[in-house]
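Note sheet for the following structure.
A single protein chain has been omitted from the complex, and every remaining protein chain is retained in its original position.
Chains here go by letter, A and B, matching the order in which they are written, and residues are numbered from 1 within each.
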Amino acid sequence: MTAARHTLYTVLSIIIVTLILLILPYLGISAFMISFLLSVYIWVTLAVSWNILSGYTGYFSFGHTAFFGSGAFASAVTDYYFNVPYFMTIPIAGAVTAGMAAGLGIVTFRLRRLRGQFFALTTVVLTFVSSIVVINNWGDGIVMHSVKAFWPFISIPHIFYTLALLLCVASISISIAVYRSKLGLNFFAIRDDEEAAEAIGINSFKNKMIAFCISSMLVGFAGAVFAGWVKYVWPETVFNLNYSLFPILMTILGGMGTWVGPILGGVILTTIFQIVAGGEAILNNIILGSLLVVVMILLPQGIYNLALTGYRRIRPLSRQTP
Amino acid sequence: MLVQKKITRRRAISSAVAAGAVVGVGILAGVGGYFAGASTGGRVETIIQKETVTVGGQTVTVTNTVTQPTTVTVTGTVGPAKPVVIGYTLPMTGIFSATGILHDIADRVAIKRINDTGGFLGRPVERLVYDDRSDISQIPPLYERLITQDKVDLIVGPYATPFIAAAMPVAEKYRKLYIFDSYTLPKRATYEFAFSSWATGYNTDIEWPTLLFEALQNSAGKLPKTLVVVHSTHPGAAFVASGVPQVAEKFGIEVLDVIKYELGTTDFLPIATRLKELKPEFVFQGALGLDESNLRTALDKAGFIPYGHSSLWPSVGAMLGLGALGDGLISQSVFEAHIPFTHDAEARYFVENYQKLAREVGLAYWKADTQGGTSYAMFQILREGVRGSNSLNDEDIANWLKKNKVDTIFGELTFDGPNNYGPMKTWIAQIQKGEQIIVWPPDYAKPGSRLQYPSPLAKGY
Partner (left out) sequence: MSWMPSTTAIMQSLLTGTLIGGYYGLFALGFTLSWGILDIINMSYFPFAVLAAYITYTTITILGFDPFFSLIFSIPSFFIMGVLMQIFFNRFKIDIFRSLIITFALFIVVENTLSYIWTADVRRAPVGFLGGSFFIDTIYIPIGELIAFFVGILIVLGNLIILRRTKLGLALRAVAENREASAMWGVNYSRTALIVGGLSMCYVAIAGMFIAVFYPFTPTQGHVFIGRIFAVTIFGGLGSVTGAFIAGIILGVAESVAAILFSPSWSPLVAFLLLMVILVVKPTGLTQR
């Protein structure tokens, strides 16, 4: 089949799935399911966006927390202090985080030697720096103005459910689009061998900037949606290291470097964490940890690649480096 | 240009597998979520046995609770009716678990007491507790789950200010009664059915520092001339600390400096060095958890210990672990296991059972005090509200609470002020000879005790 046909099928599938998920609240699923699915969408967005940067280009980022927290606070601050309508704060949050990424990228992507390590460190530093700036200025936390429910939404959580869903779908679409485009090929080339890629004419600086900015913009949006949903925005909770760590785990679990991996990992881990909440918490965590270890041993390339290998019986199709 | 014009069958198949995987996982999530919502959670069922035990020279009837995960056999005081379920979350794992466990123990004692005394309207009471992993993003879905999926009859708040704040909108949405214990921002508790078991007082930033300086003046007989405020970025701590400068001024105390540090700091040597330079007579620390004992150790290393050192909500276990160095540390307290609190029979009951259970579980610090006390009181308030209004309806209970007094282990509480806060009932406690006791005001202080100021450990001036 041709590329055009393939794209058509992809787009159609995405639209259909999105519509189904959009309708779910109208079909009367419980408020808990709406809440749970909302958190799934947010985690998947975080994982997918992390993958676009780190899975595709190979530049490990520990900075998702920085962007998530900054996005959340950008939304909260503009909402509370400047009375910007909530829906407008979302693009503002994305712009802020993309700007942060651009600024950081200009400094770090130019340097030639040992870039990967350096970049990883700067993302760690960014997390500290942004959280401290926020704590010192808005340490008391911000209570956002309530969003009013309006047609066609049946309730306030429904609004956020829809926002989170649309954001998640957008992230996945971007991820697939990049994966199949020349841009994606550039990213993979950078991951495989940056010097060789530059030798054949790929502008690694520009490509990395694009990856970083897209990735962090999506995270900024996610932070804004989260802020609106919980309404009470505190530095300690939105600058939680989990937001950096879990997307990494989810992506590796699901399969790094493919577009499916982070989705699988995100959904599975979020579901497991929710199931684990009841009962004997400490024992559950021990079991969970042990299971994770076992899974990672058995599935070296992540779950998705196991599925592929199982199906195909020759080495995985994806452009993975081990 | 490397653009592929023709999609090979390989790619198409892999895309299909990918799509299938995503759909499959999506179904898994839906099913998983459904089962998660339908799971029994941390349901604690109790078998109640009574026995007579001699404790501390007195013969007391102690009710032993054996917790088992599945069956419930209710004997004696409550009939075989459908249990009333109270749902909430606690940090059983994660960074707040150190205090979460204290609340859990106090709550088990509270439930036992409720069931001993007739349950709620003749029905036995159970808790349904989920672990929020000290992760605030878990709070809204878990509370939604409790209310809409598990359909609990009543809810109470989780632990710690940000978490209580996160669950408040959920409670508000379903118009559920929302009683909580560890909230430090009275001005933000705007939900009309929100009640705090911890009577911080609506204007705690002014009232408590005032009480502290009154204690210094009247109990110790001396006021410091200079003071430094050291506080963390915890919002509740910062709130109380913000009131200190103006109160200090009224008492004629000069505030030399206000030092702010990040929540989570473990290295207090820089602050100690700074304090050593300033040499204030009193250090007012607005902090919680391990900060006080960490600052105290750092001050000792720096060779400067102020005449007076106060804090807000320290981990008493950590302070006592300092040994003699911990003596003299002042903090907030609503309850301590001594007279006059122990004049109340229920307070004695709480202390005995809490300490027994804490020792069984293996806690290092097993004494019953503020943390456990506020959680116990939370259930007391709920209990009195249900029995007083003779109803399990959230609005009925809330309206009853607003108009009535509740007798708790810390005395009578009322909820008639702004945001349902009554008068402040948070006192001045101090560690003396390895024990935390309340020293002011006289009505609640351990008989014969005074606020010790200046501290004999002071040095470095």
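Basically, a contact is a pair of C-beta atoms (placed from the backbone, for glycine too) under 8 Å apart; a residue touches a chain by one contact, two chains touch by 3 or more.
This is a predicted model, so every value here is computed, not measured.
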| item | value |
| --- | --- |
| Selected residue (touches chain absent from view) among A:28, A:152, A:201 or A:300 | A:300 |
| Residue of B:203, B:242, B:265 or B:414 in touch with the missing chain, whole complex considered | B:265 |
| Of B:89, B:233, B:285 or B:355, the residue in touch with the unshown chain | B:233 |
| Option from A:29, A:95 or A:129 whose C-beta touches the chain left out | A:129 |
| Contact set of subunit A toward the excluded chain (per top definition) | 62, 107, 111, 113-115, 117-118, 120-122, 124-125, 127-129, 132-133, 135-136, 241, 245, 248-249, 252-253, 256, 282-283, 285-286, 288-293, 296-297, 300, 322 |
| Absent chain, residues of subunit B that touch it | 92-95, 97-98, 100-102, 233, 256-257, 259-262, 264-267, 269-271, 273-274, 276-278, 290, 293-294, 297, 300-303, 315, 317-318, 320-323, 325, 361-365 |
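One rule holds in what follows: only the chains that are shown with their structure count from here on.
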| item | value |
| --- | --- |
| Mean-CA-position distance for subunit B and subunit A (Å) | 34 |
| Subunit B-touching residues of subunit A, taken from the complex the two chains share | 1-3, 5-6, 9-10, 13, 17, 30-40, 132, 135-136, 139-141, 143, 156, 182, 185, 226, 229-232, 234-237, 240, 242, 258-260, 263-264, 267-268, 270-282, 284-285, 303-304, 307-308, 311-312, 317-318 |
| For the subunit B and subunit A complex, residues of the former touching the latter | 1-7, 10-15, 17-19, 21-23, 25-26, 28-30, 32-37, 39-42, 89, 92-93, 130-133, 135-142, 144-145, 147-149, 162, 165-166, 168-169, 173, 188, 233, 235, 238-239, 260, 262-263 |
